[in-house]
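Of the protein chains in this complex, one is absent; all others appear in place.
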Amino acid sequence: MLNSLWLIPTFPFLGALILVLVGSRLSRQVAARIGAGSVGLAALLTMAVGYDFLNSGVGAYQYTAWNWFDVAGLSTSFAFYLDPLSLIFIFVITFVGFLIHIYSVEFMKEDEGFARFFAYLNLFVCSMLILVLADNLVLLYLGWEGVGLCSYLLIGFWYSEAKNGYAARKAFIITRVGDTAMAIGLFMLFSIFHTLNIQDILTQAPQVWVAGTSMAVVIAFLLLGGAVGKSAQLPLQTWLPDAMAGPSPVSALIHAATMVTAGVYLITRMHTIYELAPLAQLWVGIIGAVTLLLAGCSALTQFDLKRVLAYSTISQIGYMFLAMGVGAWSSAVFHFMIHAFFKALLFLGAGAVIMALHHEHDMFRMGGLKNKLPVIYWTFLIGAASLAALPFVTAGFYSKDQILWLAWAGEKGNVWFFLAALTGAFITAIYTFRMVFITFFGKAKTQVSHVPGKRITIPLVVLSILSVFGGFIELPHTLGHFTLFSDFLSLLLPSVSLREGVESSEWILQGIAGLLALTGVYMAYVFYIRSPRISDEIKSSTYVLHQFWLQGWNVDALYNFLFVRPFVYISTLNKNDVIDKFYTMLVRATEFFNGVFVKTQSGILRWYVMGIVVGAILIITISLFVQP
Amino acid sequence: MLPLLIIILLTGGIAAGIIAYWNQAACRWLSLITVVVDFAIILFIWIEEGLSMTLTDSWLRDSHIPWIPSFGISFHLALDGLSLLMLVLTFFLGILAVLISWKEIQYRVGFFHFNLLWVLAGITGVFLTMDLFLFYFFWEVMLIPMYFLIGIWGHENRQYAAYKFFIFTQASGLLMLLAILGLYFIHGEQTGIYSFDYFALLNTTLSPDTARWLMLGFLAAFIVKLPVVPLHTWLPDAHTEAPTAGSLLLAGLLLKTGAYGLIRFVIPLFPSAAQSIAPWAMLLGVVGILYGAIQAYSQTDFKRLVAYTSVSHMGFIMLGVFSFNELATQGVVMQMITHGISTGALFILAGILYERIHTRDITQMGGLWSKVPFMGVAAMVFVMASLGLPGLGNFVAEFLILVGSWQANQPLTILATAGLVVATAYSLRIMQKVYLGSSMQGYILTDLSLREKLILVPMCIVIIWLGLFPQQVINTARSTVANTMHAGNHATIHQKQDQEEVPNTSAFNTERREP
Amino acid sequence: MAFYIASAIAILATIMVITRYNMIHALLYLVVSFLAVAVIFFMLGAPFMAALEVIIYAGAIVVLIIFVIMMLNLKEESVEQERKWFTRNIWIGPGILAFILLGELIYILVASDTVLLNNKVVDAKEVGLSLYGPYIVGVELSGLLLMAGIVGAYHLGRQKRKVLHRFLQSTEE
């Protein structure tokens, strides 16, 4: 079964191809069946391949489709490489992707671009699978850009409004900035290792570099740049909140579950380089910590339902970066998986809510949906709980707790990381339940237009089950120490060594984290249910800070001012090509001289004779004085 | 065999010109058939021999007819990997040019096709010739019909554009003629035999500064043709005013003759001189990339915007050629082909749009996707190709160039890669302004006709094929590139002995010789 | 000694030609100058040339000019016209140029070594021999030239009759 690995990305590609070519002529059902079916098949195949892979116990499996290009030393091929890490990723992508496809069959029912939507979605799943299964970095780059393209297409899906187009363009360009950094990293890797095959690089790296060599640090930073661009971390995170312009299933699939975690995959995949460049790894942690705080605060002040979730995604990925920063690779991947479940659930729930209230995005105009949309309410609540990491009962707790613990206990961890993570957890709890209380509790401000069908509720239910029971496959020491997940990854990713004499304090930390989460929920309850007056007072008193956070620490305005406006200014200033002026000036000069010389032909005979005489004199004097 | 290619085109042109008096459709069909015949011949050669080329014998075909023996001028045409690829591109775009001007050109059709086929003949000559005098001859033959194409069938101020195009290329061509003659006489003095033959002139020993001056002569012509920034201002005007077929040929082929000239003449004939100005040339290339990109961003005229994008893409070629390693040169060959197709397609789309809404101003357009989805998809493919999306041809080319030029010069490559971001900005702006967004004007548009589909679909297939299976093209060009690099490196070894200023890079590509 | 007298006369006559207002007077002084030059030719041992000079230059050309002047029957006003044009300061520009030219000629002559003319007479026979010897081509050409001169003079001199064209009646011919 293993050798049919290449079929996994091919199914969605074929689906996309069919839908692009003949999509407009197909009926809704057929298009839906092709769209969702292809990803479903991919999911089934992943199950089979995964099962076969686990049984065969072979560490990794490589399948080469064809030789892409082989030029003077740079030989890259379309080859897929399956190992535990990529198995987890393709499992999450195909499984969550399939659920989202089913959801969007109902969600996009009346939309006229139905086939086009599924074509893009399939293309996205295909390029994400290529990215994750790529054997060499160039193929990874292909998947990387393909994913960027599909996110551009899907964000700008409702292309009639210009602002969607603008948001899509912004997303593509900012991720492209990250991609160029990554590309330069690739060039450097090639110039040193003469190959871009990931496994060769990872094996040769320890021999060529000793820990901390400057080249390794530079390459690590460049790859980090690429990851930051794609995963919307600190310097390049402004595009994700605007990317909410796309339909909700898109936000669920791309901007929650899969694409934004591509950066996590890249860094985890190239972990040996980061092991060899401790400075870069530290910076990964720092970026993670700072981003999770920044995004958390901004999420507190959002009024648009989907933007809250967008900022929460940024902060959750911040956690993953933090985990990678402290070398807790398997916990980062574990958090990725769990996050994919509950964040997709939250986005789908939000989509269902928005659809139900005929495209109302502002949370403060929703309310009282608790009893009107019970299924969505309960699944949304479970997702929120998992996001807020309520102790023991939710999967989020286990994944986030592990990161908190290793941020403190890991020998690369430090107290600042831990404190940042802790406050982040607290803020997450507040804004998550603030969102839940505002949207679902209180009196109903807009009427529910129609209750979503079962194609929407089934994925929600499945995801909520996963968000609860998904965490039990990785229990910490204090609670039964059942570490199926990290054992599965241990042979691939280096495990974290704890600092000595710290095991005992694990349950204390878990207690603190759990307590904080609960107090966060309580505070949200106090502010938004019991006495909304307090929240209004706070908002009015700290209005400037509120606006500042609302605009996402107006990093957006900063970039606009620093990059966009000067670029556009120079470009419009130079619209008709200043160099062209040089040539037109040249033409005018020749015309001017022509004018001057024309006057010498005055038509007067004597003037000409005078010319002849002067000429004669000149010639004679020259011939006299210039002796050859 | 080789002169046959050119003769078919020339006679075809004349025949098409004459037939048009009786029946315009026949004229169009005739010119289509001539180019298709040529395309078939070159494809036959490629499939039969091109794919199985070994490294040593790079010359597939050679025909040598003495023309003016007294001056040593001979009608010497030779076909190797690089010129084979270029000819395939020439005839492919030639067919598309004839097809695209089926409805567009109603005015003096005969003379139009006459010019079209003679430009193609000139270009074929340029790509085949191995005699420098003949090279200059075809360089001019290529130029004059193009001037007519722009000057007669162009848009509003076509005279200005045609005139500017002609002066730019002609003036630089004359500089090249001087260099050719200089080389001819120096070679004559040294070896006694006066000949314009490329192989004979190849190993004339020149003192460094004469070599530099002669190279600058050649370089002048190719830099103007391959627009490098300071001398590029003719391109936007020529492209905006040319008819669709004209700008297709201009963008697709005429720019490539400049790049071809660099690879065929400048590097092998003056290796050490080229080596010495390499940093400056690469800098010019990068300036071209960024300047072209910034320019392209603010244009409102569709064709002018695409013209500036090709200035930016040609900057990559300049960067690649002067990094003197096989990777970059293979990238340059790929870039020549993929750029020809992707920019040609964008021009075709501009032409098709102009035929329907009679304006090229993108601010008037918008929201056309709902009206013309098929054209939207095609435009999406080619816009993505122009911004270098992996999986399409341009990415492979740009990636190879950048990897190659990384070994030659790091800071410039970083700047060039930054150019990719700006490339994304202007490419997406095309999509946004033309196809997406809301449309103010109520244009009634019919989607692509069968003929237009027949043009765009093959181009889409080719650009995707080049993106996913570029190996055939790379194999065909491998031997030429290896020889050019051998000549180029031959100089770097000298260079290394003279001064040690290029420490690791030259050592790099000399050690790692192709097995 | 006679040579110097003759050349002085020639120069004086030429100056008079230049400065006269009335054309006829100028032409007569011209004749005098040509005769003086003819005398010099004779002294230089070129009797045939002296004769030719007198016949063609003094005889034919000057007479032809006088004949044309008569044809144009210029009245008195042409003399006043001349006086108007002939202001004092008009001489400065040409004078300077001529002076420079003369200076250079003199410089050249002075620089070269002086050679004494031998006063051997080259008579007409010898001239005839060389004329039809090496210079035969020159003679043919000058014949052609003369013929061209005549045809030209005839063609240009004719008064064009007014050709009235039915509809091409543009400006008067």
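Every chain is named by a letter (A, B and C) in the order it is written, and numbering of its residues begins at 1.
Following the convention adopted for this analysis, a contact is a pair of C-beta atoms (placed from the backbone, for glycine too) under 8 Å apart; a residue touches a chain by one contact, two chains touch by 3 or more.
Note that in this section contacts and distances are computed from a predicted model.
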Protein that the absent chain corresponds to, by UniProt name, given "Ribose transport system permease protein", "NADH-quinone oxidoreductase subunit K", "Sarcosine oxidase subunit delta" or "4Fe-4S dicluster domain-containing protein": "NADH-quinone oxidoreductase subunit K"
Partners of the unshown chain among those that are drawn: A, C
Interface with the undisplayed chain - residues on subunit A: 598, 601-606, 609-610, 613
Residues of subunit C (touch criterion as defined above) contacting the omitted chain: 1-4, 7, 10-11, 14-15, 17-18, 23, 26-27, 30, 33-34, 37, 40-41, 43-46, 48-49, 52-53, 56-57, 60-61, 64-65, 68-69, 71-72, 74, 78, 81-82, 85-86, 90-91, 93-95, 97-99, 101-102, 105-106, 109-110, 114-120, 122, 126-127, 129-131, 135, 138, 142, 145-146, 148-150, 152-157, 159
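Assume only the chains that are shown with their structure count from here on.
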Where subunit B and subunit C are represented by their mean Cα positions, the distance between them in whole Å: 69
Approximate Å spacing (C-alpha centroids) for the pair subunit A, subunit C: 101
Gap in Å, rounded to a whole number, between the CA centres of subunit B and subunit A: 38
Residues of subunit B whose C-beta touches two or more other chains: none
Residues of subunit A engaged with two or more neighbouring chains: none
Subunit B to subunit A touching residues, read off their complex: 164, 229-230, 232-233, 236, 294-295, 297-299, 325-327, 330-331, 367, 369-370, 373, 377, 384, 389-391, 395-396, 399-400, 402-403, 406-407, 413-414, 417-418, 420-422, 424-425, 428-429, 432, 435-438, 468-471, 474, 512, 514
Residues on subunit C engaged by subunit A in the complex (per definition of touch): 93-94, 97-98, 100-101, 104, 107-108
Residues of subunit A defined as touching subunit B within the complex: 20, 24, 66-74, 78, 138, 141-142, 144-146, 149, 152, 156, 159-162, 165-166, 168-169, 172-173, 176-177, 179-180, 183-184, 186-188, 190-191, 194, 567-568, 570-572, 574-575, 577, 579-580, 583
